[in-house]
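Taking it in order: structure first as C-alpha cells, then the write-up.
Shown here: the complex without one of its protein chains, the others still in place.
By letter and in written order, the chains are A and B; residue numbering begins at 1 in each of them.
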Amino acid sequence: MADHGMKLTLKIWRQKGPKDAGKLVDYPVTDVSPDMSFLEMLDVLNEQLVMKGEEPVAFDHDCREGICGMCSLYINGRAHGPQTGITTCQLHMRSFNDGDTIYIEPWRAEAFPVIKDLVVDRSAFDRIIQAGGYISVNTGAAQDANCLPVNKKDADAAFSAAMCIGCGACVATCKNASAMLFVSAKVSQLALLPQGRIEAEERVLNMVQQMDVEGFGNCTNTGACEVECPKGISLQNIARLNREYLSAALMSEK
Amino acid sequence: MCALNSKIPVGPVDKKWTDYKDHALLVNPSNKRSIDVIVIGSGLAGASAAASLAEMGYAVKCFCFQDSPRRAHSIAAQGGINAAKNYKNDGDSTYRLFYDTIKGGDYRAREANVHRLAEVSAAIIDQCVAQGVPFAREYGGLLDNRSFGGTQVQRTFYAAGQTGQQLLLGAYSALSKEISKGSVKMYNRHEMMDVVNVNGKTRGVIVRNLVTGKIERHGGHAVLLCTGGYGNVFFLSTNAMGCNVSAAWKAHKRGAYFGNPCYTQIHPTCIPVSGDHQSKLTLMSESLRNDGRIWVPAKLEDAKAIQQGKKKATELAEADRDYYLERRYPAFGNLVPRDVASRAAKERCDAGHGVNATGEAVFLDYAAAFERYGHIEANKRNLVNADSATIIAMGKEVVKEKYGNLFDMYQQITGENPYEVPMKIYPAVHYTMGGLWVDYELMTTVPGLYALGEANFSDHGANRLGASALMQGLADGYFVIPYTIGNYLANDIRTGKIPTDTPEFDEAEKAVKDRISFFVNNKGTRTVDHFHKRLGKVMWDKCGMARNAKGLTEAVGEIRAIREEFWKDVRVPGSESDFNPELEKACRVADFLELAELMCLDALSREESCGGHFREEHQTEEGEAKRDDVGMAFVSAWEFAGDPGKAVLHKEELVYENIKVVQRSYK
Partner (left out) sequence: MSVSIVRKVAMALSGFFLLSFLLLHVSINLLSVCCPAAFDSASHFMGTFWLIQFVMQPVLAFGVVFHLVLGFILELKNRSSRPVKYAFSNAAASSTWMSRNMIITGVMVLLFLGLHFYDFWFPELNVKYMQGDMSGLVEGTDRFRYWEELHHKFQDPIRVGLYVLAFVFLGLHLMHGFQSAFQSVGFNHRRYTPIIKKLSNIYAIVVPLGFVIVAVYHFLAQ
C-alpha cells in the first residue's frame, strides 16, 4: 500500500491559544492511503510531528462514526469537506487525488472562538439549549407512554429534526455565521410533539434571544446550512421556527 | 478490607425493590441543598443521574471530558432500548425480561439487580417520551416495537438507527434544564484525575481543566462514576476515541473493587481493519444479519486467491462457499448470539479462510436476499415472466429501503459497493460487561463512591443482550440512584461543606501533578499511540475472542514489559498548562496498561467459558462454550494491592433462586 500512497500538501491553521494570532502552515504528507479516514491522515501527521519534536495539530474528534458531532473541520472551503451528508470523521482520503493541496481551517464564527489550532468552543450551543431546549418534566412524573398518541407524520418530522448532532457545520458554512438551523431543529422537534407544545411559546422566545446574545448572525436564507448539514436537517425547520417565533412574539404578554 | 456485602434486600425477588424503597432512608428537601454530589461523565447514566438528583434538590456538579455533555458515547448506540411494556400483547412481562437478561448474561449476573432493572424498564420509556424523545410510532400514534437480539417478544423501543442519540439528547435536555436553574454546575472539557477519600469515604475528586491545564479540587458528599466502558484497552474497538478506564481505574486504586474485568463483548458485524493507520472500528447494525448470509470460501486455495486479490467473491460457485453459521447452527443460522457468531468467524479466519488482505474478514452476502425480495416484489406486482436481472434490481430496491443507510455507510468507509459485491465484516470489541463492583445500591466498596451504567459490572453478567445497555444506563441514573443515594446521604446531613484544603486532597493533587509533569518532561522516543497499539494487539490476540492459559500468561508478561517501556520511553509533546490532547492520551493509556494486566489475570482465574469470556480449555467437543456452574458461579471482585499483578480476588457467590440455570444451545 505504501508505495501507492498519495502525496498531499496540507495547509493547516495553527493557533497556539485563544488570544494568539494564527496562521496557515504547510505540511507535506506522503504515503496517504485512500482507505484512511481524513482524521486518520491527521493522526499519521501528528505522529510524525511528535517524533520531530513539534507540537501536533489539535483537532476535536471523538466517536469517529459521524454521530457525536465533535469533529469540526473546514476542509477546502467546505464544512466537513467536499462530500455532503457526512461529518469530517466519515470523510475518507479516496475523496482526494494525489498531489492535492488541502486547506484545513477551524469553524469560523464570533460565537465559536478558537481554543487551539482547529479546536473551537461551541458552548454557545449548550447555552441555547439551556435557554429552553427541553421539556420541563421531572424524573418519575411521567404518565404511561402510550397515553399520549402522536400522529406518525409529526413524530417522524420531529425525529428528522432531532437528528441534529450539534456539530456547528450550519454556523460554519453560513456566510452570516447564523445558528438558525441548529435552533430551529430543537424548536421544531419539540413544537411538533404534543408534550412539547405546553412550553412552546416560552421556549422559542428564550432560545432565539439566547441565540442573538451569543453573537450568531442573521439568517438570510442562503440555504447553505441545509446543504452542508451532515444529518440533512431541512430548511423547513427554519420556516417553522420563524412561524413559532412570530406567533409567540405576537401573543406574548411580556 | 470488608468482605463483599452486596446488600441484597431479603424477600421474594419481585418484592425486593419495592420493599427497599419503602424503607430506604430519605433526606429532607431542605437538607439536600447543602449536600454536594459529584457526577463524572454525562452519558446516559451520568446525565440522567445528574438531572434527577438535581431535581430532587441536591447540589450537583457534573464533569465531562468532551466539549459538551451531548457528545458522550452513549450517543452512538444504534439499535434500541428494551422495556417490559408488553405493548405488543405477545406475552412479555417483567419476569420475562428478567429471565432473558439473566440467560443472555450466561447466568453470571445478580438476580436482584436484574429484576430491578426489568421492573423499572417501563418507567424509562414513559420518562423519555415525556421528555420529547421521538421514538418510532405506528400509524395509530402509539409506540412501535421491534424484536432485537433474538428475543421471542417485541420489546425494543427505537428511533430509527439512532436510539442512543435520541435517549442521550433526552437526558441532555433534562440536564440542560437543571444547568439553567443552577442546580447542576456543568464542567465541560474537564477530566477526572483521581478520587479523594477521607476517613474511608470518598469526599471529592481532582480534575484537570483540559483547556487551561489547571488542576482543580472539588469536594462532595458522594461521587458517582458514570464513565462508561474500557473497550479501548484493545486500541481498536467501536468505542469513541476518548473512551477510557481512567476514572474507574483511579477509583480501583483507591479501594474500589473491580468486578469481572475479563467479560468483553465482541460484536460480530463490524467493518474490518483496513491498515495500520486504523484508529477505530465501525459497527454495522446487527440487523444486517437478519437478511445477509455469512460465508467464507470452503477451499483454502480460493481463500488465498481472494486474499491476494486474484479472485473475486462473486466468481465462487455456490458449492465452494462455506456458510459456516448455517452449517454449524442450523436452528439459528446467521442469527446466533453475538459471542457465538464472533468466535465462529475467528475460527474460520484462524484456519486460513479469511477474505481480505489481512485474512481477518468474512463475507456478509446479500445476493440471496436481493433474489428473495425481488421474487416477493415480482409477485406483488404480478410480473410473471420477469427476468432475473429485473428481479435482482427490484430486490436491491427493497434492501435499499430497509438498510440503505447502512449500505451507504459501508461504501463510504470501504469504497466498495455492497450492492455489487458482498460486504466484508469481522468482529470487534464493542462493550465491556465488567466494571467497578457495586452493591445493590450501586455503591462500590468505598462508601460514598458509586458507579453507574457501563462503568459498573452489575446487570449484564458475562454477556449483554442487545438493547440492554441503554436500558441499564438510564435505569441506574433515573430510577435507581435517586432512591439508593439517600440511604447513604441521610447520614451526611450534618457534615457540612466538604473542605478541600485537607492533607488527603493535597496528596492526591500532588500525585496528579507529578504524573503530568513526568509525562511532559520525559524525553522519550515513542508516541503514546505506539504503546497503545502494541497493548491493543497483545490484548486482541491473547485476551480477545478466545483465550487460553498459555496466551494469557504470556500476555501478562508482555503487558508488564510494554508498561515498563512506556514509563521509560514515552514522549508527550507540549505543555502541562495548555490544551494538550497527547497528554490526555498518555494519562489514559497509563491506566489501560495496568487494567490490561488485571483483565488477563481475571481471564486466567476464570476456569470456564461463559458469555464474553471463552477459554479454549473449556469447550465442548463441537467447540461450544462450557460453563462451570458449580465452581465458577461467582462474581470476581478484584482488590488493588499496590500493583495490578498483585490484585486480590474476592468472590461474590451468585445464587439463582428464581431461574433454573441451563446451558445455552443454538443448535
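Assume a residue touches a chain if its C-beta (ideal position, glycine included) is under 8 Å from a C-beta of that chain, and two chains touch if they have at least 3 such contacts.
Quick caveat: nothing in here was measured; it's all calculated off a predicted structure.
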Problem set entry | Contact set of the excluded chain (shown chains only) | A
Problem set entry | Hidden-chain contact residue, picked from the options A:V44, A:I86 or A:A111 | A:A111
Exercise. Thinking of the whole complex, not just what is shown, which of A:N46, A:T87 or A:S178 touches the missing chain?
Worked result: A:S178
Seminar exercise, completed: Answer key for A:L10, A:I128 or A:L241 versus the chain not shown reads A:L241
For this session: Out of A:V29, A:M211 or A:I233, point to the residue that touches the absent chain in the complete complex.
Result: A:M211
Exercise. Since one chain has been left out of the picture, which residues of chain A touch it in the full complex?
Worked result: 11, 13, 24, 74, 76-78, 82, 103, 105, 108-111, 173, 175-178, 208-209, 211-212, 215-224, 227-228, 235-236, 238-246, 249
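Basically, only the chains that are shown with their structure count from here on.
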Problem set entry | Rounded Å distance, chain A centre to chain B centre (Cα mean) | 26
For this session: In the complex, go through chain B and note every residue touching chain A.
Result: 48, 51-52, 55, 66-73, 75-76, 85, 87, 123, 125-132, 134-143, 159-160, 162, 165-166, 169, 172-174, 176-177, 179-180, 186, 188, 211, 238, 240-242, 274-275, 277-280, 282-283, 409, 412-415, 478-479, 482, 525, 527, 529-530, 571, 573-574, 578-579, 581-582
Seminar exercise, completed: As the complex stands, chain A meets chain B at residues 1, 17, 33-37, 39-41, 43-44, 46-47, 49-51, 53-56, 58, 60-70, 86, 90, 92, 94, 115-116, 119, 121-123, 125-126, 129-131, 133-146, 148-152, 155-156, 158-159, 162-163, 165-166, 189-190, 193, 195-196
